[in-house]
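Taken from a larger complex, these chains appear in their original positions, while the remainder are omitted.
Letters are used for the chains, namely A, B and C, taken in the order the chains are written, and counting of residues starts over at 1 for each.
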Amino acid sequence: MIQLKNIKKIYKVKKGVTFEAIKSVSLNVEKGDIYGIIGFSGAGKSTLLRTINLLEKPDEGEVLIEGKNIMTLKKKELRHTRQSISMIFQHFNLIHNKTVYDNVSFPLEIAGIPGVKRKNIIEECLSIVQLEDKADQYPSSLSGGQKQRVAIARALATNPKILLCDEPTSALDPQTTESILAFLKKINQELNITMVIVTHEMDVVRKICNKVAVMEKGSILEEFTLSDQQYDPKSEIAKLILNKGKRMKLNA
Amino acid sequence: ATNAGEVKGNTLVIATNPSFNGFPEILEYIQPKLKEQGIDLKIQFVNDIIQPNELVNDKSVDANAFQHIPYMESYNKQHGTQLVAAIKVLAWPSGLYSNRYKNINDIPDGATISIPQDPSNNGRALDFLAQHGFIKLKEGVGLSATKKDIIENKRNFKIVELDQGMSAKSLDDVDLAFILGGYQTAVGLHLKDALLAEDSTSEFIGVITTRADNQNDEKIEKLKTVLHSPDVKKFIETTFEGDIIPVFE
Amino acid sequence: MLDNIIQQLPDIMEAAKETAIMVGISVASGIIFGIPLGTILFLTRKGQLLEQSYLFNLLNSFVNLVNAFPLLILIVAVIPFTRLLVGTSVGTVPAAVPLSIAIIPYFARLIEQSLVEVNKGVIEASISMGANIFQIVWKVMFVEARSGIVVSLSNIIILLISYSTIAGVVGAGGLGDFAVRNGYYRYQPDIMLATVFVMIVLVCVIQISGSRLARYLDKR
């Protein structure tokens, strides 16, 4: 579904100084995967995620979506492809001068969904994130978690084939997280939506991911399937996931 | 432009409006001649028709050179000043010009006529039109007439008021334009091309203006001598090709 | 004194009407042409969505060129164009042509600057949704920048009210010209004060309603 081939991303920090945020990373996400990307702060997770829909144009490498190299697509085709890839941003990126309702409506308008249909979809999405009562408010009057939930609702609205999530539950309490994760799992299974989730919450990984990549300093350190009992984790963070996973099982 | 105010004993400061044809050229021409007389002529350019008089009145400058006598008189009346016409220099005979018609008798009813909007020439144009039977003005308004003083406009002329600098440029927009002497050259016309023109003995004589207390000043006397020389006369005649004419012998 | 003012009141009102016509037409052209121009300036800038240095440089130079012209010279310079457009170059409506030409690039600059202030993350989000440029501009940038645009709009209206004075040279009339001619040149200080007073009231109304509207529209 998603293939990244030898992606490299270099930022210019200042004159003469560059920073290699992604160093030749390859990744293969299959249809129906919920693929977790974890790693230290600053490892390059968000950057990598953003190359998948070409928000960040890699300096080297290829991005394939359903086998097509989207870096060679014409603008119009790229836009079309992007309409089937939703994204939840780390900093939410809501439109401040639109109400919650209109923020969720926005991707639907872009996708050309007629007005009559939109209303139902929006209300449904808002009810998933339990924000029906805030529909008429503007983002600035929302709490952090509420903003994040609007961002989630917005991403779900268009019923995407691929969902890219950058720390989608970072501002949410455990119960809300739980219910959102359950919903994501459900749409993953029922609608076969592929997801890539950047997160630092090990619980999130354990609860819904089937595969995980661990990033460090711009490279993928290791990549494993969560159900793989044999797997011998290399990184601390991977051990944390797998060990805890065992512990939890013991306690279940 | 220099800052006025620092007038020294042998310096003569004259304010003039650089936009009007005539005086600026003449003043620059006589600068070296006055120098020979021991007078340092400083020209203060002021692009306005109120400020030059204000400056003379409040003694910022010694004299000004931009206006005709009727304007000076009405200014005196309005502002309560006592400016005097010290030296008569030139005349700018104005006239009615047209790009559309060759003869003043061809001007149809309802024609558009442009006149200058500045108060020094607005009344002058209206008065001219009245004298030649285009319109009738209220009794006795004379040169201070405004559009509102038109009491009869039988031929339905449309009178538009423009900046004096615009009148020649808008000849393509109007049927007839009252153009002040000197501006017609901007579009390659001369006084002889006017369909109707003021005669050279009109009262609109460009003067050097000063304060009453100053008019017998030695420097003004010397200025007069220099200005009224045959040399300056020739300069005016050749420079302005008859569109601006000297009014002294 | 009051007599004089009352007597001239119809003329002042007429002048106000002329100002309204000139400013109205120019503001309309400012909106119709200045907003797109400013938007294109912004979009074709280095690092922006439609980066296009040729077009940007062309438009930028054009904007600078017009902004460099003293208004009086601009009025004269565009006379042939004015004549082409409205048949004549003298009068109130024709005067709106150079005023429009003067205000369009100036407004475009203000629009450009308002768009610069739009949060980049929001634009990125709409790109990620597959929005086209038109949608991004119309549904995101203008929405996010709307209060700044409203303030700029009231600024240019105010600017135009005093700018239009200069259009008096082509017989446009208007409040400024009325104040200058009757108040200054014909030395009727009372008339001048009365006329300027009308202008001040106009300006206050526009500024205050602009700023109210801007605050109302700003939900950030």
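Operating definition for what follows: a contact is a pair of C-beta atoms (placed from the backbone, for glycine too) under 8 Å apart; a residue touches a chain by one contact, two chains touch by 3 or more.
Treat the numbers as computed from the prediction; the structure is a model and nothing was measured.
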Overall composition (this structure file), stated as a label formula: A x2, B x1, C x2
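The rule is short, and it goes like this: only the chains that are shown with their structure count from here on.
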Per-chain CA centroid nearest to the all-protein CA mean: C
Two chains sharing the most C-beta contacts: A-C
Chain separated most widely from subunit A, comparing mean CA positions: B
Subunit A and subunit C, separation of their C-alpha mean positions in angstrom: 45
Interchain centroid distance [CA atoms averaged], subunit A/subunit B, Å: 80
Inter-centroid spacing, subunit C versus subunit B (mean Cα positions, whole Å): 36
Multi-partner residues of subunit C (each touching 2 or more other chains): none
Sequence positions of subunit A contacting 2 or more other chains: none
Contact set on subunit A toward subunit C in their complex: 53, 55, 76, 78-87, 89, 91, 93-98, 106-107, 109-111, 138-140, 158
Subunit C residues touching subunit B - in the complex, by the definition given at the top: 76, 79, 83, 88-91, 168-171, 181, 184-187
Sites on subunit B touched by subunit C in the complex: 49-50, 78-79, 114, 117-119, 160-163, 165-166, 169-170, 172-174
